[in-house]
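Quick one: this structure, given as structure tokens, is what I'll be asking you about.
Shown here: the complex without one of its protein chains, the others still in place.
Chain naming follows the written order as A and B, and within any one chain the residues start at number 1.
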Amino acid sequence: MTTPALKLDNIAKIFGGLRAVDGVSFEVAPRQIFGLIGPNGAGKTTAFNCISGVYTPEQGTISFFGKSIAGRPPSEIAALGIARTFQNIRLFGDMTVLENVMVAGHATIGFGPLAAMFRLRKQAEEQERLAARAHEILRIFELDGLAGEFSKSLPYGSQRKLEIARALMLNPKVLLLDEPAAGMNSREADSLKNQIRWLRDTFDLTIVLVEHNMQVVMNVCEQVHCVDHGQTIASGEPLHVQNHPAVRTAYLGADVDESTLRQS
Amino acid sequence: MSTFLQQLVNGLSVGSIYALIALGYTMVYGTLGLINFAHGEVFMIGCYIGLYAAFWLGYDALAAASFSPMSATLVLLLAMAGAAIVGMLIERLAYRPLRGAPRLAPLITAIGVSLLLQNIAVLAFSANPRKFPSIITEHRLEFAGVTITNIKIFIFAVSILLMLALEFFVKKTWTGRAMRAISFNLPAAKLMGVPADRVISLTFAIGSALAAAGGILFGLDQTKLEPLMGNMIGLKAFIAAVLGGIGNIRGAAIGGLLIGVAELMTAGYISSGYRDAITFVILIVILLFRPQGLLGVVRQEKV
Partner (left out) sequence: MVWTYRTAVSIALIALLFGINWALDQYVIDYIVRIIMQCGINAILAVGLNLINGTTGQFSLGHAGFMAVGAYATAFAVIHLESWLGFNASNIPAPWMQGLLLSVGLLFGALFAGLAGLLVGAPSLRLRGDYLAIVTLGFAEIIRLIFTNTEALGGATGYSGGRPLGLPVYTNFFWVFLWAIFLITLIGNFTFSSYGRALRAIREDEIATEALGINTTRMKVLASVISAAAVGVAGGLFAHLMGTIRPDDFKMDRSVAMIVMILVGGLGSVSGAIIGAIFVGVTLEAMRDIQQYRLLAYSLLLIGLMIARPQGLLGSRELRLPAFLRRKRGGAA
């Protein structure tokens, strides 16, 4: 068996009295597209934030290709190769599209602050390397023409794309997408499905997405994990999870007649 | 031991003045999320209003004992009313135009207002220190080697009384509830029909009146006043509010008393040169280890 790209073992995160995530475990295989689903407030984003280091889980381990990462700072986790996007798009609005992407290359630059202050040759070379790489990524996302625009002036769809482009500048092995379909209409959501597969194939990624849009999840994910009230309620192939009674109850409420649901 | 008790008594008396001023910081921060840097200057202006009111009411330095308790109360009330008006004006003219501006703009404006009031005060009252009229005649009580004056007791009593009144007001009246609603969520409070501008204005009025009361008590205690005195005392009171947990009324009271005692203990046992420094040390320690303050609650940023 290959080492999983990402493995959560019995993770718990507690806010005051609320167990937002309560003993969740799952594994994501390399190059898999993995969906983390659940109703509002189920603890999906909290689990996500534990992986990316925004929160330190109170309990459990998280490993990335066998290396333990739980409790490390976000910058370290990102530098290791886990990049993410945000639910409510966090771009640097007053910086240009190109700069937004170039920032993500800063961790890899090979010069110190003194070289920057004295503008040594090394610095100029590195600067050019970053710019070239950023342009290359922007070209793939067809954002190259907008490189000089302020990112806040971009339309919503392009901002989402730019956020992904920025994350890819980190050369990640795992990409975490937090509700990529949020705010999209059905046509945009439809094309998103293809884009996610294309992302995986082009950049050789493992992708984990948190998503509300069932249609997207069911179509694109190879493995789905459903949580509610911080606990796992179902896990497996999309179809299996979709038809799991506990999932139906969680999404539609307990009073729904199970037999009618199975027929649909 | 008697040094300890003496410093404790003096510390509690100074601390209760800090507490009164801290309430204004805490209330304004609670409703607007703004550090009202000018609050210390409102305290100073309240003190000066008291000075002029006392003379206006016929205070005579040579016959200080004949100044009636009635007049002394009137001095307090006039200072509180005057400061309330100043506080409301500041809010209306300087802070209200900035509602919704980037977070630092109001802070910088507040620093500006603070400087402005200091310099107006220098022009209006002159930079020379003035003696505050002894509108209450001082009596000394010796008690187990500790000197307690009636003024210190008065300061403590008035502060506690005013704090209890405020606590009652905020917890039990409609307006108080509106203030708390605004501090939780300004837009939602507006949607629920809370007249936010009026309530915020009132918050400034009450905070300023309490600061003026603090000013009068300070005048009684220290007897010397000058236009720049609001700066340091205001800062200390703000630190008291942070120590107790900003936005929390009881926290401000506790923070004020703690700072007052810590200061006089430092003066008594270490060196009076570091009396001011201890307050800043407390501030730094509290912000680094418990930024929400002693009674505050943590608010985590949503990601």
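What we mean here is this: a contact is a pair of C-beta atoms (placed from the backbone, for glycine too) under 8 Å apart; a residue touches a chain by one contact, two chains touch by 3 or more.
Computed from a predicted structure; not experimentally measured.
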item	value
Chains shown that the absent chain touches, full complex	A, B
Omitted-chain contact residue, chosen from B:I111, B:A165 or B:V297	B:I111
Residue, one of A:K67, A:R119 or A:H240, that touches the chain absent here	A:R119
Touching residues (missing chain, whole complex) on subunit B	34-35, 94, 97-98, 101-109, 111-116, 118-120, 122-123, 231, 235, 238-239, 242, 271, 273-274, 276-277, 280-281, 283-284, 287-288, 291, 301, 303
Contact set of subunit A toward the excluded chain (per top definition)	52, 54, 73-76, 78-79, 83-84, 86, 90-95, 98-99, 102-107, 109, 113, 116-119, 121, 123-124, 126-128, 130-131, 166-167, 169-170
